[in-house]
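With one protein chain withheld, the remaining protein chains of the complex are depicted in position.
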Amino acid sequence: MDYNRLLENIYQAILPYAQEGKQASYIPELAKVNPDQFGMCIHTIYGEVAAIEQADTRFSIQSISKVFALAMCLSIKGDDLWTKVGKEPSGTAFNSLVQLEVEHGIPRNPFINAGAIVIADLLLTHLENPEADFLRFVREVSCNDSIDYNKEVALSERKEGYLNAAIVNLLKYHGTIENDIEDVLHFYFMMCSIEMSCRELSQAFLVFANHRRRFDYAGITLTSSQVKRINAIMQTCGFYDEAGEFAYLVGLPGKSGVGGGIVAIYPLQYSVAVWCPRLNSKGNSVMGIKALELLTTETQSSIF
Amino acid sequence: MDYNRLLENIYQAILPYAQEGKQASYIPELAKVNPDQFGMCIHTIYGEVAAIEQADTRFSIQSISKVFALAMCLSIKGDDLWTKVGKEPSGTAFNSLVQLEVEHGIPRNPFINAGAIVIADLLLTHLENPEADFLRFVREVSCNDSIDYNKEVALSERKEGYLNAAIVNLLKYHGTIENDIEDVLHFYFMMCSIEMSCRELSQAFLVFANHRRRFDYAGITLTSSQVKRINAIMQTCGFYDEAGEFAYLVGLPGKSGVGGGIVAIYPLQYSVAVWCPRLNSKGNSVMGIKALELLTTETQSSIF
Amino acid sequence: MDYNRLLENIYQAILPYAQEGKQASYIPELAKVNPDQFGMCIHTIYGEVAAIEQADTRFSIQSISKVFALAMCLSIKGDDLWTKVGKEPSGTAFNSLVQLEVEHGIPRNPFINAGAIVIADLLLTHLENPEADFLRFVREVSCNDSIDYNKEVALSERKEGYLNAAIVNLLKYHGTIENDIEDVLHFYFMMCSIEMSCRELSQAFLVFANHRRRFDYAGITLTSSQVKRINAIMQTCGFYDEAGEFAYLVGLPGKSGVGGGIVAIYPLQYSVAVWCPRLNSKGNSVMGIKALELLTTETQSSIF
Partner (left out) sequence: MDYNRLLENIYQAILPYAQEGKQASYIPELAKVNPDQFGMCIHTIYGEVAAIEQADTRFSIQSISKVFALAMCLSIKGDDLWTKVGKEPSGTAFNSLVQLEVEHGIPRNPFINAGAIVIADLLLTHLENPEADFLRFVREVSCNDSIDYNKEVALSERKEGYLNAAIVNLLKYHGTIENDIEDVLHFYFMMCSIEMSCRELSQAFLVFANHRRRFDYAGITLTSSQVKRINAIMQTCGFYDEAGEFAYLVGLPGKSGVGGGIVAIYPLQYSVAVWCPRLNSKGNSVMGIKALELLTTETQSSIF
């Protein structure tokens, strides 16, 4: 298949939606990104690569980092992890404190903020140099040593991060997290601040698409079954309150971020990353979802 | 692959769990079923069939009927359907009125009771002879004209069905349903009362597994894309508050019923039905989930 | 004090608000009442009476009937009553199913719909001729044998009463009520349908204001302490989600109804009834609350 032509066709088809949605603006660093950018890249497990438009422009991966963090944590803790965080879809907006409280401090899944904060706390406990170790893992998975945190973004998020501070205090109140509140928040926001391009993200997520290949990066190992289970969680919980809609329209496991990026995988076939900063009301990239819907429709490649 | 031997091995491996869980007892008809029964049947799209133990014993399919109802309704209404019911996982127990109310009368998805009641109401409006038409559709899909309602079960459910009566009144209050409350409840409970064996269910769900085959039964037609979307909804919403757990452990789209049955499909490969009346605390068959977990592990056939 | 002049002055002062709010319209019988009516009547425990405008026009007392029902039930059951219904303010809208469900079928207090339905069920169980007995009690308390149900209103409410039907089904599901659902709803709506004028209501509530007088009407007896406790519940729960606001502005125990009536009492001093069909967003009479606020300000007679 001529993937470059496929991506080009998709891009042309979704251009009418290019002005829909608004970029995130709760911190200055995200607000000043040019919203009229679009990138897309696909990697097949057979080594094919196609990339269009700003596929090499880096952006803030934000919540997409939660997949890397879950992978590390599942490698370290195994299924014990699930005593501190659930794996059910949240059924409400991604930043809800309500649901967190109802369930006595056990967040619904690792991809809502509360759950990702629990993962951050566990990594703080078990990694020797959490920031360095996490970055090394992401770099190895991505085969790219230039990937880095954006400290300015992280600090800016912390400054305005009252909701996440409320969540981490509530988790501490319930005894779910062990480390110092500021340390947990700092590490959480650092992970979110990583910047990657569509090409780099697509490359990195190939390790989830190709679960038959040995998963061993920077000392982090996962069995084939564990990789598939991470994919299952992406499927059911990867898109905030729009997980069902994404499954219906696109039909692939994936994860979105408030920076406008989305990654998705078709197991044993390909990984794909798409980026456009304009978000719909649920916090997901408008162009990103349109592009992936077309991709799976054209290639008949949804997992269903 | 020798599927009969595979199923036998699975059965032997899960026997230690045979006494776990309790059968549903809220109506006498379900309470008096012998809980120590187990059946399992698999159909591949290539025509292979394997069946073990009580695979030919009929049981009350209960909520599994919601997939048939959704298929009919999606065929008749198309995507207009989604103005009256959502497609997001519920995040709470399957019979919650709370969440229904929060969302102003629009149930979260077609597989929670409230959503299935909305589907029942739509079918009442659009079918000429709802009971006869629905049965004819199920019979054609199953290639089996002896499948029937169990009126005694339906009447018994109506008699004790205070929670569903509360839900239907609340939906009526919000203007979501059109027909008379008693008519809706009667039709809803009739659909749930259908009795089928594992062999019959597995045969029937082959039409969802094999989405490349023309879907046209008793005048109900669906495109390949629509069938895949029904599968997507089974994946995200098919197991009440355990959808994430089922995705994690089994990794197939499916649907469970309080009678102890579970169906699941591996797109373009097979459909499978399993039955044992003993349920876990979430209302899903203990042995059924164990059996399917082993099946996808042994055959490496999860969709992820 | 010249109470007639006082009431006249109050009426003049609140006239600017005469067009604010809208009358209840969920049943035709309430919708066709002329909204531009106002009545007010006060009875002191020393025998003084003052009445202005349409103080002798009867209207649907609706939820005000819940005080009579509670009085009967407390007399019959004593403090055992509180195992089936709480006495805490609801903190949410009067017709919320959410809160009901959260508390496992025990309504928060006897003045939200769910609580009043529980009271109706208890009266059905313990009275020989519930409708006749309840009417006789209200007539005796009011010293007026012409007071009666309005069956047309009751039937009309039942026809549209989907929300109350949802509540009663949910209560039945939780095992809180004993009698047949239709019987409970019918009796509940009959009680709400009673029609009284401001003069009659004010007269009737004198028995709550004057708790030192022996309470013994139609065989229903209450101790002074029990009467005071009913007053306490009126104070904390009598105005749906506006109980705190009413306490703040008016400072008297009281009860409102969706027909536009409000009664209030100043213990050992007076009872007062006011009526105007136009309601605020919380379901309480706009002119009624204004009138009572002025009454307690002018006479410095709030209980605080």
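The first chain written gets the first letter, and so on, giving A, B and C; residue counts start at 1 in each chain.
We take it that a contact is a pair of C-beta atoms (placed from the backbone, for glycine too) under 8 Å apart; a residue touches a chain by one contact, two chains touch by 3 or more.
Everything numeric here is computed off the predicted structure, so don't read it as measured data.
Engineer: Which displayed chains does the hidden chain touch?
Structural biologist: Counting the whole assembly, the omitted chain is in touch with A, C.
Engineer: Based on the whole complex, identify which of C:Q23, C:N109 or C:S156 touches the chain you can't see.
Structural biologist: Selected residue, touching the omitted chain: C:N109.
Engineer: Of A:V33, A:A165 or A:A218, which sits in contact with the chain we cannot see?
Structural biologist: Only one listed residue reaches the unshown chain, and that is A:A165.
Engineer: Looking at C:E88, C:D145 or C:E178, which makes contact with the chain not pictured?
Structural biologist: Answering carefully, the residue with contact to the hidden chain is C:E88.
Engineer: Given the contact definition stated above, which residue among C:I233, C:A273 or C:I289 touches the chain not shown here?
Structural biologist: Here the residue in touch with the unshown chain is C:I233.
Engineer: Touching residues of subunit A against the unshown chain: what are they?
Structural biologist: Residues 96-98, 101-102, 162-163, 165-167, 169-170, 172-173, 181 of subunit A touch the chain that is not shown.
Engineer: Give me the subunit C residues in contact with the hidden chain, please.
Structural biologist: 86-92, 99, 108-109, 211, 224-225, 228-229, 231-233, 235-237, 241-245, 247-248, 251, 253, 267, 297, 300, 302-304
Simple rule for what comes next: only the chains that are shown with their structure count from here on.
Engineer: Could you classify the connectivity of these chains, where an edge means two chains touch, as line, ring, star, complete or other?
Structural biologist: line
Engineer: List the centre-to-centre spacing of subunit B and subunit C in whole Å, with centres computed as mean CA coordinates.
Structural biologist: 47
Engineer: On a C-alpha centroid basis, what's the spacing between subunit A and subunit C, in Å?
Structural biologist: Between these chains, centre-to-centre, one finds 55 Å.
Engineer: Distance from the CA centroid of subunit A to that of subunit B, rounded to the nearest Å?
Structural biologist: Whole-Å distance between the two chain centres: 32.
Engineer: Return the residues of subunit C touching two or more other chains; collapse runs of consecutive numbers into ranges.
Structural biologist: none
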